[in-house]
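Sharing a structure here in structure tokens format.
Each chain you see keeps its place in the complex, though not every chain is here.
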Amino acid sequence: MAKSIDVSDLNIYYGDFLAVEGVNMTITARSVTALIGPSGCGKSTFLRTLNRMHEVIPGARVEGKVLVDGQSLYDSAVDPVEVRRMVGMVFQRPNPFPTMSIYENVLAGLRLNNKKLSKSDADAVVEKALRGANLWNEVKDRLTKPGMGLSGGQQQRLCIARAIAVEPQILLMDEPCSALDPISTSAIEDLIHELKEQYTIVIVTHNMQQAARVSEDTAFFNLAGAGKPGRLVEMNPTKKIFSVPDEEATEAYISGRFG
Amino acid sequence: MTDLAPAPTERAARSIKNPRLPQYAPLIALVVAVAASALLGLTLGWGVIPIGIVAAIFYLIGLTTWSRIIENARAATDRLVTSLVWVSLTIALIPLVSLLWKVIDEGKGALNGKFLTYSMRNVIGEPGGIYHAIMGTLLITLAAAVISVPIGLLAAVYLVEYGAHSQLARWIRFLVDVMTGIPSIVAGLFAYALFSLIVGPGTQFGIGGGVALSILMIPIVVRSSEEMLKLVPADLREASYALGVPKWKTILKVVIPTAMAGIITGVTLAIARVIGETAPLLIICGATDSVNLNLFHGQMASLPVFIYGSYTQPGSNPEILKQMAWGAALILILIVMALNILARVLGKLFSPKTGH
Amino acid sequence: GAGNESDGSGSSLKGTIAGAGSSAQDSAMKAWRAGYQTDNSGVTVNYNPSGSGAGVEQFVDGAIDFAASDSALDAEKGEIDAAKSRCGGENALEVPSYVSPIAVVYSLDGVDKLNLSASTIAKIFDGKITKWNDAAIAIDNPGVDLPGSTITPVHRSDESGTTKNFTDYLSKAADGAWKYPSDKVWPLKSGEAANGTSGVIAAIKSGSIGYADESQVGDLTVASIKVGDAYVAPSAEGAAKALEVSPTDDTRAEGDLAIKVDRTTTEAGAYPLFLASYVIACPTYDKAKADIVKGFLSYVVSTDGQAAAASNAGSAPLPAALQTKAASIINTIAAK
Amino acid sequence: MSTVTTGTGSPKRRLGDLVFANLTRAAGLTILIALAGVGIFLTVEGIPAFGAGPDDLKGHSNLLTYVAPLVFGTLLAAVIALLIAVPLALGVALSISHYAPRRIAAGVGYLVDLLAAVPSVVYGLWGIAVLGPKLVPVYKWLASHFDWIPFFAGPASNTGRTIFTASIVLALMVLPIVTAITREIFAQTPRLNEEAALALGATRWEMIRLAVLPYGRSGIVSAAMLGLGRALGETMAVAMVLSASGVVTWNLISATNPSTIAANIALTFADATGTARNALIASGLVLFLITFVVNFSARAIVSRYEPGSK
């Protein structure tokens, strides 16, 4: 069910401010693509155009094309709500719904979309999603407890479970581990490994080692200068990026000489 | 670097050890000031208030001068301001204590079984009850809440979620702020003028009071709800959108439930704020001494109006009615305080559990 | 419902009527309503002491069933005609229901008896006499040791029948010392203003003088006013006597028992500083209300009713002749 | 799995969103309409008063001479209240934000909020029964020693129910709101600026003068103006406490006092009929306009200085 993504000539604006310019990129289905680059270069901005979350911000808009298996996301006939069901997202800070139990959190995507689920179906969905997020064993005895009661890493996995419960085809992750301790981080990284069997995953990370560990392809974004828009400098298989990148800027960034 | 400032040696010689007053200096000054003032006052036959005022003046002057002599001018100023701050706090709290004490002292005598269960119908020459006024107050306030809460909450949702940066929202936000300052009597006149034109001249009934109070209540509800909605992290909205949930459902199922504790607290405080209003009800609800539970017909009693009426027009049994007025004031204050406490409790009760 | 509002019924009458107007009659109304409602527990009589003017207006608007007013309907203001059209073209009924002496109250250390003539009272309230030991006061009070302290006159800040009758008395009895017309609103800006009778009572502190319904003066000392050559202290009997010598207004229609109060009577024992207040009703009502209005107002002017008012409101019972006339007028009330 | 396109047309906005968004906008508009309604209905019902004569205006020849003394009294009482309340409020706010230990500060804050929770009619009771009588000797003393100051010309009231007493009660009633706003602003003073001052060797007061007060200046002004708005419109306490004759005088301690618009309405509304009611409503409109202007300016000041707005 995973899908590939084709981005062509994408310009991303916040009002009049051009934040990211001229991105062309192809993201392979059932693989992990990492987005790296210095702060402010537009990684998050770009990521959010892939499920039309960008336009949630007032005044924000895009020019250009994003195709998911050939279907254009920004077609006027396309309902952004439907897009977001197809393209799930996990955020930097874990954000379970504080008023809901663990069980309800997992079901939130389905329930809020008016799916009438029988109790046994719902149980099945919850178990499947939590297992998928490697969280089942830790929480199966306290499903009715508030989701906020979990540790940070558990909360993040709960958010992943919540995202995959609606069975998206693509999963976007914006620095999913940056608020987590090393143990939780490695739990999430393991999870990403498993998830890519089924999902197309795009992950933003500041941690070069993480990019190297989890991704097949890496895209390096950079700013051409202060006040200039961010742009895609280079996209290549991760191995190549971390050994012999095409661009000098990539090399400089990866070796830690700036950023 | 040119050397233009005083010679370094001079500065280096400055000691960090200044003579300082003992730590308990303010206490000593206070005791001495109070004692001196009391002594003076008792010999000259002053009352408590002049003694208090003079004691405060002695304290301010005494401590400042002492510090001026032992410490230095800057320290003296600092002590003067510190003392002024504490004195002003004391001055502000004395009336509160006096008021509460007076209400309790005068009001407790009125409290008995009949007081809360009887009305004033057919009661002459003996203490009656304020059941009719309590019911009136509760009904009118309930009506005000029923009008204000949906309008206020929805308007807050508009301000935070939909209008956000629009010109309209800016105006609404601004005018809501301005509206918090509408005099209550004007709200009463508005309701009176409104229903005079709609229903007929001179109409007085409970729902009119509800409308008048809601003019006072809506801005409070909007402001507090807006603050609470703004506190809901954008994260949560995005999480919900990212699950493919439409905006309106996100607001109803995620944003509002998350803010619920704060909203309820705000509404409760708004109720506490308007439940003691007198002036508008005097104009639009009138008064009666019987129980009237029909908001849409006939004059309706309320606690504040009962207090006002009983105290200012006690008729032929002034002692009885004045005592009842104090009793009703005590009940009213208790209700308001209970609402304030309730607001806190509800806030705790509805706030999202973290489950420890 | 409240513990004292039972639903059991003593008589077959059932229904609600509403009245409004004179706040002076409020205490009496309480007594009347209580008495009548006790006998007829299915009946509710509401009364709103919103003020005479408001009562008449609401009556004319048809918002209430009867009004109570401290002054008779005023032909010049068109009240009589308005009331007539309110009552479906028939003249409204108007009978005195409440008579109460107005006391001149004062507080002055060491002086527990004070005699004042109308013109002295007028000068005090007009600010012409400002000290207690003024010659004009001394003349009325030989042998009394008057202090030289300042007099603070206290008056009503709200509109009031008491003020209207007090100023009426001054304008008629004070030999020109009071040049303001009789009015519900106190005509001067000086002195201490107090809201309501109780406000006036509360404001009478050492050195003050004021006027208030006699029934509510409590422990305060009251002045005697000069009637003829004697000084008369306020009392219900004195007021009743003064009322008796006052003629009814014969320009009025039948059923309108307006009285032209004689403020300058010299009748021994009469106390002409009093307030006479009326109830105003229509001759016909809907079937549902006619019996209740008739029953209630009959009770008001009955001996029982007047006695109840006297004990609860300290009013003077209507003189027998007036009472009979009033009762017969009320008795004409009928269903449409 | 669902497809991305959902039919033809432009489902940019879903029905639910459309309905809900408009519902909330309607609620917002209702508020604007209500506010306009207050002005409109008061105007409509107030207009007949322009034709009112002395009968309806307590002897005044026209509406202007009727309302003017009331406006005077309203402003006088409110301004005196403010002169008392603002310095006190600043003291209380500072004690909460910068002087009291945190535990005490919370308690004090709660007590001050309690002042706001007391219904105005209870203030009225207290003013008549406690404050007024307590102030009589003070007034007597002022009148006998300072009668050369017009404010204290006397003769002193016997009951203490003067405009000054009313102003003190008003001051108590506006104290909480002025305190609440200023303490909020003081507490928001950037810690960095406070520490900058302390690190330069400032005493606590100098730190407040250097960092806290300048930062809160506009907030103090607008808090005072909001307090002014409250004081202008406060009704019952004044109506109960004040012995109001409706004169224009600067004498603050005598028995003969100016009245305020709000108190005048409350006291005479029940008795008033016909055009006299219209006149009261017209005076209410004047009060509405005054408080509107005051609150409007106060809010304008606040929003001008609010971080993030231009």
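Order of writing sets the labels: A, B, C and D. Residues in every chain begin at 1.
Everything that follows uses one rule, which is that a residue touches a chain if its C-beta (ideal position, glycine included) is under 8 Å from a C-beta of that chain, and two chains touch if they have at least 3 such contacts.
Being a predicted model, the structure only gives us computed values, none of them experimental.
Colleague: How is the whole complex made up, in copies of each labelled chain?
Modeller: So the complete complex, counted chain by chain, is A x2, B x1, C x1, D x1.
Methods note: only the chains that are shown with their structure count from here on.
Colleague: Measuring centre to centre with CA averages, how many angstrom lie between chain A and chain D?
Modeller: 52
Colleague: So what's the Cα centroid distance for chain B and chain C, whole Å?
Modeller: Their C-alpha centroids are separated by 42 Å.
Colleague: Distance-wise, how many Å sit between the C-alpha centres of chain B and chain D, to the nearest whole number?
Modeller: Each chain's C-alpha centroid was found; their separation is 13 Å.
Colleague: Two or more other chains touching the same residue: where does that happen in chain C?
Modeller: In chain C, 50, 54, 57, 195 touch at least two other chains.
Colleague: Can you list the residues of chain B that touch 2 or more other chains?
Modeller: Those would be 246, 249, 311-312.
Colleague: Quick one: in the complex, what on chain C touches chain B?
Modeller: Residue list for chain C touching chain B: 1-5, 18, 23, 26-27, 30-31, 33-34, 37-38, 44, 46, 48-50, 54, 57-58, 61, 63, 195-199, 201, 215-216, 218, 312-314.
Colleague: Residue numbers of chain B touching chain A in their complex, please.
Modeller: Residue positions touching the partner: 164-165, 233, 235-246, 249-250, 253-254, 257-258, 260, 352-356.
Colleague: Which stretch or stretches of chain D touch chain C in the complex?
Modeller: 58-59, 128, 136, 155, 157-159, 161, 239-240, 243-247, 255-257, 259, 267-268, 270-274, 276
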